[in-house]
Structure formats: structure tokens, C-alpha cells
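With one protein chain held back, the other chains of the complex are shown just where they sit.
Letters A, B and C mark the chains in the order given here, with residues in each chain numbered from 1 onward.
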């Protein structure tokens, strides 16, 4: 059994990791940490876990933990993550990091959007953990930078267009909408029920930190620098991201033709479902699962293609993708522990 | 592999059966029927099922279906169910019926609350499928009457009090609240999003058809006729029932003492979780699972005990319990296919 | 124009007071205070108010404020309220207090459920501001203790039964459900969107502080000591309380007879609507308004009456009732500023 630690277990990403890991046949959760709940069993913080995981939350002692586990999932805020990851690596652990700290290859870009990086030397080594694009690299990595939730939905939604050079790169517009769990479990007035419920708004327009992450990977796919407009919105639902993406087609292509290209691109992918017929994705159809559903329409009037993609931000957008990366790291079947049927309604 | 049919697969209970059955290691879904979607693959009605179940919905031809399957789940409205179940039985199938048609032992009570019964002879044979109370009988049944959603939450919440003769039976008051999926997928104005969202109301006060079902089983537990006040309410959530139950204690007992009695009563039950400490159940903690969470408070001021119990109405209140009954019918491990971790948040 | 101050304007009760007061033809809002937003215009905290109220939040300086206003609304937490109210009164202001500090007549009961009272001498003078019961007293008061949200819904729902001596007082059970704004705008993990949404639970069972307030007024109505079981629940909606109340009838009475008694009792009341026919209240039908809707069913099987009442907890349960009390205090028409049509859907 693979021994793992979940660092930061009492956030929404942490508890989602536990939900997935307790059912994984090759994994033993050896350690969980939480500053807020130190000394308490995790099912006191999350009664949903009663009967599945009743481990006591520990303090974050890197040395002690590194001796007990093979793999560490860091579900910490950015900055906090890079304060401990180098030590876990030095102590011989592999790390799947769910923060943003090792996602950007260019340190100056990181420092422009976040803050000073304290272990820039690791940026080159870290592998961006989007299996649909970088499966081979992930398999042999020591440090996997688990992608952000928005970038996952965007990149999977656009990859076939970029790989096949079908769109005018200067026209990319991305309008994304995320459920409230994306803001985490920290207590902020803006996350209160009455502030979110029956409301809807854009936020961080033209300034969201996932922008450079999106552009970095789209640029790799396109083989050229890509710049996008990216606008996130806050949805009054618990889980789910829907991204609506617009680009001008270089040459006219019908919806059916484009869907064929997508079906071919994702034919072997266990977690990408191209919607049948003229159906479009709904976040409700992927709830609780590691799927990314993709649909599109070619608009002959305007010459644009409109793609929508849906994920569960806590699963394919965070914990599920982290487990998928773990499976790749250790040679398990990629779907292991992730064969969950969506919960609808 | 056990071959099963799901009759009425395109309602919320039907699709929930499919969600659970596609992951069951001993079951093959051989046939699904739907009047509304006849001839269409079920994942067109429920894109969530894409990749898991893409069977084409058939018409309901009892003779043809009975030859292909061992077990039939009838997820039909009451009255429609009893129109086909006798024929399935006669053709040699076992049946787990999710309707109300075979739950009441006394035909006259059924006819008072519902309508004329067309196969009253089967009422004596049918076993009430609440495993926590009638596990032995279910194992050897041919026809299992799967309990109603409200009665499941109520009976599991009250059983230890009644079995141990702790309460004044004339004082039982049950205030239940159900999510909107309990009203089914039929199109009715009262089920529209805008009619339910941001609303809350009682309905069918003193007249809900689950009342005699609750009273029948509580009377068995008490060894005496029990009459209750039962008030259902409509909650603006997709899934979940919370029942709040009140009764006067015959003799003073502390919360801790009562919790001990509950913990003992349910010590061996895989799907009943008595809440730890002073925690009280929340429907969010059982979402998507077959659990019934129970908590209680003894109120010294008034001499009453207040019990709350939470289930997912589509799982322990319908499809999950049906699978649990199937497991008992065929000697599978009772938890098989039901080891789902709750989806929180 | 009557000059008023709103102390604690940046909570949900405070902003609701502003919503109602800006449209009141006899009132000028002269001062608002907020510790959190001191120095900022209130419409920065609540952009909904832009164009209606853009006053700058002040610090709470009793002496200075008392010179500028006639009436003070204190929308502070209990304990904080009684720290300033005696000084406002001494300085010649009238006060409508929305906290719990002056609702209980018996200081020892207050101290048992809350904490030490620092101005117990005012308890006798304070008038409990439920106009439907105490209209005359309110008119000549100096300090009005605005009722709690739960007690308002409960007392108006039960008053005709108690006044007419129709029920067995030992059998009263009250099962209430409140929207999330009832927990206020303070940042607490339990108030986060993802903790409340798609959830439902009871809380403070047999220990909620509104219990003695309910019992105090029911006892006055009954002319005898009344003890109740009161169970609050948290509803995933912004606004609204529905209380479901159970009691054994002393003598059989039909639903129609009881409704007649209610219609008579409330015939002259501008803010109590007895539901027509067999309709039952829904919190959605009173949204944004000062109404209390009441309905009931007489259950012949059990000899009990089941009453449900619905209010908007922020209006009739707080700010609206406070404005109604202000109208009585100053001889304005009772409905002035409160003639709002419910927002449905």
C-alpha cells in the first residue's frame, strides 16, 4: 500500500482528497494535518467522513511526516506550499502540490502575479499535472504541480482547436463561472451564504491569477505566445465550473466537423466526455466526478466557435486530478479510485 | 452475474438505481424501461450516465422482460406498480417494489389512503424492506416492498425508543422536511424551480399517505397501536430528508443515556450512524449515500426527547435501500455497491 | 420629519432598516453607525443602497448622536445593546431595541439564558413590541423591546388558540425553520455558503435563547405558565421563518371553525393574513414584507391542531416590526412605509 499524507486536510480540497483516497484500493492515508483542527479527529470537522476516516489532525512537522509516507498531497494556500515542499522532496517524498506555487515555469511571471518565489530552482523540474497533455512527464516526476481549476476546464476545452491550428489566437475570450467551493473554506464575508445565494457577479476581471497559467499551457499547445481575456464569475452552487470560450475560426468548419475533431482528440481519454449530438455540458452532469464534459457550436454567422466545458472544481479541478496524477506517478491504472458515477440530481 | 431490470428508469428514483447498479460488482443491468424515453438511450435523458449506462429504454413488456432477468426493480407510481408486479412474480422473477403498493399489510387501510387494491392476496407475502428491522424476512422473500422515504427516516429515528418502551406513545409528533426530488420528475407547476427555490412550506398536513405506513411499523415495534401526527415540508434542496421527532419520556433519561441506547441498538448496522458527541445530523452529511444519521437531545425542562434523523431520500429513502434489499435477497454482502462516501460540500 | 439613528447599520438587520426607512415619508435618517465600516459610505458596503442612502458610517458616540436624533434603532448584538441604551434614554431619545436585552421581564430568567444584566431597572419599563398584542402600551413607551424573529412567528401563530383557551397547554411543540440571514452577517464557518447550501439541520435543540421569550408571552396570553419544546432549524434560503406548531385541542374543532376564530382574531390586523381556504403559508409569499401569514389544520385522528405561520425574519421578525413600532410611538399610520408587495418569485 502506498502511504500518503494530506497536508491541509480541513479545507474543501483536503476533505475532497480524503473522500477519494479512503476508497482507493492501493492507498493508505497515514497522516493528515490541519492547523485549525489539530488534535481533533477529522470527522468532527466533517461528520460526512464518519466511518470512513477518523484520523486525528496533526501539526505540520515535515521531518516526522516524511519518514512515515511515500507521497505528500499539499492542499495549502500558495506561499505556504513552497515553504514546506522543498523539505518534503529533500526527505525523499514525492509531492503532488495543489497550490499554484510550481505551476508557472517562468519565475518572473510567478512573481509578477503572486509574490517572491522561495524555491525557483524547482520550477524547471516540476511537471504540470494535466494528464491529458503531459501524461508521460508526470509518470516520472518527483514534484507534480496540480493545475488550477479554471485552467483545467479551459485547457481541456480548447486543446483540440489549438493543436489543430484552427483558430485565430488573438481572438480568444474565456468567460468562466465557478461554484462557491472554489473560494475555499476560509471565513470571509464575501463567502457567506446570504452574500452568494441568489447572486451572481464577475470578479478579478482582467486580473485573475489563473490567467498566466492558462496562457502558459495554451502557448505550448499553439506553439506561439497566446494571450487571452479571462473573466471568472461566482456561481451560487457548491461545485462546478463552466467555461464558455470564444475564438474566430481560421476557416469555416461545421459543428459536426469540429465535434469529430474533438472526439478523435479525446477518444482514449477516460475522463473527457465529448457531449453527444447537440447537447451542451452542464456542471450538474459531472458532479462529484473527475470528468470534463465538452461541447461546442460553430456559428456560421460570425465565424466563431463557441466551446463550453464543465468540471467539478473540487475533483477534476483539484483533488480528483491529484489522485489521477498519483496513479500515474505510481503506475496504477489511471482511473483507479476515480470511477465515480455523477450524482444527478 | 445477477440480471436485473429497472422498470421506470427515467424518474429520479430510476436514474438513482442506475447510478448504484452500474457500480455493483454482482449485477448486470439487462433491461430498462421508460414510457417517456422509449427507444432512446438513457444517457440522452441523463447525460450524467454517459460512459456508464447507455442502454436503450424499452417499452414495458412483462413477459419478454421476465425471461431475460432474475430480479425486477419497479420504480413506478403506486397503482401502476401493482398492475405489473403479479405478472413478474408469476413469471418467476423476484421483485423489489419502490412504490407504496405492497407496504401496508391491511388492505382496507391501503384502500382508505390510496385506491382499490388489485392484488390484495400478495400483501401478506410481501416483506417490508427495512433491513434494520426485518433483515431475516427479506432474505427469503419473493416480493420486497421498499419503504417510503419519510417512513425510513422516521422509523430508524424512533426504533430504539419504542423497542425499549421509553416513551409515551400518545405523544409522538413527527415534523419532516424533504428535498424536492421527493416529488419526482413529473412536470408540475409546484415543482418548478421558481416555485420551490427560496420557499418553504408544509403540505399534506394530517393527510400524507406515509402516515399509515409509519404507524404500521411503529405499532409493530411498540407492540401496541401507535398514532402519530406527521407533517411533511418541502425543502429547497435536491436531496435529503430530515425528520424531527418529539415524544414524552416515560422516565427521565439524559441525552448521554439515550445516545448509549441508540449506539447499542445500531452497533452492528452498517448504514446507521449515531452522531458523535452533541452533534446533530445534517442532510448534507449523508448526500449520495445509504446512511441514516441519527442524533437526539433529552430536554429535562419538558421531559421530552427530541430525535433528528437524516437520510438521502433517493438513496436510503429509495434506490439505495432497494439495492440493500437486493443484496439480502441474493446473499451478497449487505454493503456491496453501497460503500459511497458522502459528497460534502 | 422624525430624525432617527440606526446603530449597527452594516448587519443584515441594519441594512434592512435602511431599506425600509429611506422610503418612509415621515422619517429622516440622520445618523448611521458601523464599527466595521466607520468612515465609509454605507452603499460601499451595500451597493444595493446606491441612490437611496449614501450616508457615511460613524463611530458610536452616544452623546453626540443623541443631540441629533429623536429616535434610535439599536441593531446591535445583545449585551452591546444594553451598554448604550440607558445613555440614549437618559439623553432624551426614544429607543427601539432590536436585541434581546429588554425583552424578558424577569431579570433572573435573562441572566440564566444570557448573561448579567447591566440595567435591570429598565426591564419593567420596556414594552414588548409586538403590536398585535401590545399596541396600546407601545404607543406611550420610551423603550420598545422589538421581539425576536422566532417568537414573532410563534406568538402570532398561537395567540388565538391561547386567548380562546382551546388547547392543552402542556402539549405545545414548536418546530421552526429559519433562513440564513437570521444568523447575521458575522463571519463564521457555519454561515459559509457551502456549509448552508443543500443542507438542513436542527440546532440549539432544547436550548435556544428564544425559548423563554416565547414562553413569557404565551404565558401572558394563556393566563398560566406555559412551557414549550422549541426546535429551530437552519434553512438554505436568505429570508423567511416558518414555524410549525402542534397542540392537543381541549375539545374537537374543525379546521373551518378554527380558521373562523383566527379570521376574527386578526380581522383588524394590517399585517396578519389568515390564508384563504385550505392554503398553507409559504415563506416565499411574504418575502420582503411585514406580513405574518397563518394557516392551520385540525387533525381529527389525533385531536391535535397543527398551525403554520410564515414571516420574513428580517422584516416582521426584525426591521419591519421595528418600523411598525416607530409608527405607533409617533402616532403615524401603522402601515406607513410598510406597504410592500411581496416579491414572488
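One rule holds for everything that comes next: a residue touches a chain if its C-beta (ideal position, glycine included) is under 8 Å from a C-beta of that chain, and two chains touch if they have at least 3 such contacts.
The model shown is predicted, which means the values in this text are computed figures rather than measured ones.
Engineer: Could you tell me which of A:3, A:163, A:233 or A:263 touches the chain that is not displayed?
Structural biologist: From the options A:3, A:163, A:233 or A:263, the contact with the absent chain belongs to A:233.
Engineer: Looking at the whole complex, which of B:8, B:23 or B:236 touches the chain that is not displayed?
Structural biologist: B:236
Engineer: If the hidden chain were put back, which of C:74, C:217, C:238 or C:327 would touch it?
Structural biologist: C:238
Engineer: Determine and list the subunit B residues touching the chain excluded from the picture.
Structural biologist: On the subunit B side, contact with the omitted chain comes from 12, 180-181, 185, 187-189, 191-198, 236-238.
Engineer: Considering the whole complex, not just the chains shown, which residues of subunit C touch the missing one?
Structural biologist: Interface with the chain not displayed, on the subunit C side: 12, 15, 19, 22-23, 43-44, 46-52, 181, 198, 238-239, 273, 275-277, 279, 282, 284-288, 291, 293, 339, 341-345.
Engineer: Provide the residue numbers of subunit A that touch the chain removed from this figure.
Structural biologist: Listed in rising order, the touching residues are 171, 173, 175, 177, 194-195, 197-203, 205-207, 227-229, 231, 233, 235-240, 242, 244, 246, 280-284, 287, 297-299, 301-302, 304, 306, 308, 310, 345.
Simple rule for what comes next: only the chains that are shown with their structure count from here on.
Engineer: Cα centroid separation between subunit A and subunit B, in whole Å?
Structural biologist: 36
Engineer: If you look at subunit C, which of its residues touch at least two other chains?
Structural biologist: 194-195, 197-198, 236-238
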